[in-house]
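Below is a structure I'd like to ask you about.
For this view, one protein chain was removed and the others were kept in their places.
Labels run A, B and C following the written order; every chain starts at residue 1.
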Amino acid sequence: MTSRTPPAETPSSGGISIRSVCHEYRPARGRPVLALDNIDLEINDREFVAILGPSGCGKSTLLYLLGGFMPLQQGGISVGGRDITGPGPDRGIVFQNFALFPWKTVRQNILYGLEKQRLPKDERERTTRHFIDMVHLTGFEDSYPSQLSGGMKQRVAIARTLAINPDTLLMDEPFGALDAQTRSLMQEELLAIWNRSPTTVVFVTHDVREAVLLADRVVVMTARPGRVKKIIDTRFEGGMNAEIAKSRPFLDRVDEIWDLVREEAIVAGSAGAG
Amino acid sequence: MTSRTPPAETPSSGGISIRSVCHEYRPARGRPVLALDNIDLEINDREFVAILGPSGCGKSTLLYLLGGFMPLQQGGISVGGRDITGPGPDRGIVFQNFALFPWKTVRQNILYGLEKQRLPKDERERTTRHFIDMVHLTGFEDSYPSQLSGGMKQRVAIARTLAINPDTLLMDEPFGALDAQTRSLMQEELLAIWNRSPTTVVFVTHDVREAVLLADRVVVMTARPGRVKKIIDTRFEGGMNAEIAKSRPFLDRVDEIWDLVREEAIVAGSAGAG
Amino acid sequence: MRLVHTLWRFTPLLLLAVVWEAVSRLGLVSEFALPPFSDVVTAFSRLADEGLWEHTAQSLYRGATGFACAVIVGVLAGVLMAWYRPVHILVNPLLRCLYPMPKSALIPLTIMWIGLGDNSKITLIFIGCLLPVVLSAFNAARGVDQVLIWSARSMGAREREVLWEVVVPAAMPEILSGIRISLALAFILLVSGELIIANNGIGYLIDILGEGGDYAGMFAGVVTISTIGFFADQGYVALTRRILAWRE
Partner (left out) sequence: MRLVHTLWRFTPLLLLAVVWEAVSRLGLVSEFALPPFSDVVTAFSRLADEGLWEHTAQSLYRGATGFACAVIVGVLAGVLMAWYRPVHILVNPLLRCLYPMPKSALIPLTIMWIGLGDNSKITLIFIGCLLPVVLSAFNAARGVDQVLIWSARSMGAREREVLWEVVVPAAMPEILSGIRISLALAFILLVSGELIIANNGIGYLIDILGEGGDYAGMFAGVVTISTIGFFADQGYVALTRRILAWRE
């Protein structure tokens, strides 16, 4: 793990502003469920923000609203100063279950987004090669996702998203489907990649340690309906490294946040058979 | 988290002895694959042993051999002094994906094993109620597994296995399918249950921290073919508690084991598209 | 609320009836090709007095008997094949070869073997539906998650208990969807068989009405058996949902 302070000289693309966002699910049968209740959140340019909360607290819903996949019911969201109107390549997203196209090889999966950007052919090829190298998948270019391990699939998903060079990276529990060892390795790789070219990141997770390790700030949400319970600064003096991650302040921060999350997890658990 | 030193006065049921066990998978097409290579391991009575290793190192295979689910190809395994010949209620097993009977309610799932033990009806009912209370599922007796969350399903699976009072508990990544928060809560519950009535436990996991937290000894296995790479004592002075888990010796032990596992994970990763 | 919902669901059918009537009455389509819907309704009420129900009952008796036998024998055979490997090794390739055989080619064979009566139709439906049921039960039982079986064994269940208490219920969803395909097949074979040769039954009725030039009557017969097929399927789906209530 290396320092994660972003270099200051890269040009700005603006942060994210979430203003009074509410969201209700309306199932075909049964009563509507309020998933998000009046969320206000400002995320700075090039900031790495983690969103933590119990199952069903609306973390993913918030991320999907940021992605523009679902219509905004109430409130406003702007990214880089512009209100969002739908999905777009300015916001790349990485899903928990990878969401690779299983009928495309690793190379074709990464190429797909580049083709949609109408890039010239040789630039597409060059970019694809670059990102395959970056996530250490050289030699697996022509493998199908079904031939890869979970960690490798998630690397392809990250490479595919980074390749279209989004200003904002949305990550929906990207390491939640991986085993503990692979998860640790992927966290390190993500930090390394982010240090090389920092972008604004919104990272949804269940894992307190992962959140503190990766993020500049951690947003803890309440059980359903999801509200912002507390925002905690998790930037450490001298950046993140292996020593910091074993230091008392780091562990105390993890414990502090874990206590907040636990309160909500117990509320969520007792509320029903979630 | 409370002390996990087992009380000495409970009667002994004998440990597990694994002697020169090899196991080969013979797929219908392609070459046979050596999964386990000459495993020797002695596990004491009432000892909590975790087995760690990269994917495909044969951890689960070893557990299935202990369970008697697969025929022993070479070597010997005895549990409580007797050679195993097949599955039996002396060895309870908890699987990663719960393996509950989805067509049975929580109560029926727990009752099933008791019926097979030919216990009298009122004792079955009493035991079932006791274990439902123990894993905090009162009120969900008549729910089907499909109506429960992952953590609740895993609690049913643990209750079902404990209810038949096995001498040995085999656990195959029991918390691997749970989210990080639920996993932490379940680890604490398991420790609490084990402290109340300690049995011999063989616990397969990917998670180094989980292994150090729960186990008396951690067995690190090599990448395929699986051999015992190192056995590390992870019992801490004064038992396990929240403070110990943040102490320097604990974290150093985690790091030490993580370095061992990482070496093997890298070997496993470069060997193919596992 | 529920009533509105139900009515809304039948709107497309009502629309179909209206369009049907209009197309025919306005002469867009020859009356011989498509008798007006109202004529078909009239023919239906006339036929109801002239033995439609007797013919229908006869057909349903044949269909239900053949189908029920195929389900019972098929599920048992499929599950046992999956459980006892030796049976499977011998029978499986045979099944796989016979499975894609056009089931209606059995019609002349069953007639030759058994003649024109009920038993020939029942046998036809039994043999025709048997293979899909056997194969789906076999695949379902083989596909049961290993860990469920291991769980039961480690809790002390014996082989026979594992089969009936674990394998069969775990395979049930897939078995039931295989049976649904056979249910549709039973209707197809029933009607085909009766159209080709029979001296009663709804297929026979459709055949003689068509030959006699009573097209409205023929349509009424076709609509009757189609409606029965529809409700049989709906009933089956409702039954399935009850049996698999645990799936939520």
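We adopt the following convention: a contact is a pair of C-beta atoms (placed from the backbone, for glycine too) under 8 Å apart; a residue touches a chain by one contact, two chains touch by 3 or more.
Remember, predicted model here, so these are calculated numbers, not experimental data.
Of the chains displayed, those contacted by the omitted chain across the entire assembly are A, C.
Contact with the omitted chain, checked across C:Thr42, C:Thr65 or C:Ser104, is made by C:Ser104.
One of A:Ile164, A:Leu214 or A:Val261 touches the chain omitted from the figure, and that residue is A:Ile164.
Within the complete assembly, C:Ser192 is the residue of C:Thr65, C:Asn139, C:Ser192 or C:Thr240 that touches the hidden chain. Shown as candidates are A:Ser17, A:Ser78 or A:Gln147; the residue that touches the absent chain is A:Gln147. Residue positions on subunit A in contact with the hidden chain: 64, 67-69, 86-89, 91-93, 95, 97, 99, 101-104, 112-113, 116-117, 144-147, 160, 164, in rising order.
Residues of subunit C that touch the chain left out of view are 9-13, 16, 32-33, 90-91, 93-94, 97-105, 107-109, 111-113, 181, 184-185, 187-192, 195-196, 203, 206-207, 210, 215, 218-219, 222, 225-226, 229-230, 232-234.
Simple rule for what comes next: only the chains that are shown with their structure count from here on.
Considering every other chain in turn, none proves to be in contact with both subunit B and subunit C. Chain centres here are C-alpha means, and the one lying farthest from subunit B is C. Per-chain Cα centroids separate subunit B from subunit C by 48 Å. A separation of 50 Å divides the Cα centre of subunit A from that of subunit C. Among the residues of subunit B, those touching two or more other chains are numbered 147. Residue positions of subunit C touching 2 or more other chains: there are none.
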